[in-house]
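One structure follows; several queries about it will come next.
As you look at this complex, bear in mind that one protein chain is not there, while each of the others sits in place.
Moving on, here comes subunit A:
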Amino acid sequence: MAATVSETSKKWSWVNFKQFMKDYGWCYAFIALPFLLFLVFTVYPLITAFIMSFQEYGILESKFIGFENYKYLLENEIFWKSMKNTVIYTVGTVPVNILITFFLALMIFPINKRSQTFFKASFYLPAVTSGITMSLIWLWMFDPTESGLMNIVLGWFGFDQQMWLASSDSALFSIMLMTYIGGHGSGVILYLAAMGGIPKSLYEAADIDAASWWSKLKNITWPLLKPTTLYMLITGVIGSFQVFEATYVMTQGGPNFATTTIAYLIYQHAFQYYQFGLASAEAFILGFVIIIISVLQFKYMSSDVEY
């Protein structure tokens, strides 16, 4: 009997629909506009770009060329070089930066609230500054002449001046160095919040269990921060695979493609050479790689995370 009633109430009818709209109509009305914007500005460009990646795109006329763009890229040396640069950049920055961020949070966590706020604000400040401005400041710091800050500092310790961004040997490392020194603000805040969420009684139990500072760090803090670390790893990898601003402002991908990243290559093909089809294909390859890596990270690293 009950089943019959519920089946009847689930059946489509004008009366049921009117009741449904009366109950939930407002909800749909509220999400209609954002959904429309999402369709126009995200889904539509995505589909267009996907189609474009199979075309030799021209403003007046586009020609369908099948997988030619993808084939060209996979055989192109510069594409592979930019891929390699992106991977080196990611491997060289994400784990190191997570460790630096963790260390900073560890230093800030035990101090009083007021000082904590000061440090949080200080570390977060670069995040609210424009990336272009930051890059311009770094451009001065990496100035290869004796007026660059980095060279001045090296001079104090009796080291030779370095070419920094001007040499293909050190340019990519210089850009990586930039991330080591700045840009830990949001990570520090995330780690501090997560550290605050670890029950104090665990540390007290560990104190009674004769755990040293190192043992507590290794056996309690680090394992219990794994969800945060995993989050930072995944978002960090996604972000660093898309690195663009720094190379655009500081090196324009040079010297000798030493700092050309995938994102910069996409920009070059699209807006410098107007090869939108090629740029779209690159964008889809990048998106595909990011998805694969994210899935793998989740699969292999989230297994022993305690939420």
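The criterion applied here is as follows: contacts are C-beta pairs under 8 Å (C-beta built on N, C-alpha and C of every residue); 3 or more make two chains touch, one makes a residue touch a chain; residues count from 1.
The rule is simple: contacts and distances are computed from a predicted model.
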In UniProt, the chain not displayed here, chosen among "Cell shape-determining protein MreC", "Ion-translocating oxidoreductase complex subunit C", "Aldehyde dehydrogenase family protein" or "Sn-glycerol-3-phosphate ABC transporter ATP-binding protein UgpC", goes by "Sn-glycerol-3-phosphate ABC transporter ATP-binding protein UgpC"
Out of A:P95, A:P144, A:P223 or A:G287, only one touches the absent chain, namely A:P223
Of the residues listed, A:I88, A:L202, A:L230 or A:I293, which one is in contact with the missing chain?
A:L202
The missing chain sits against subunit A at residues 199, 201-202, 204-212, 215, 219-220, 223-224, 226, 304, 306
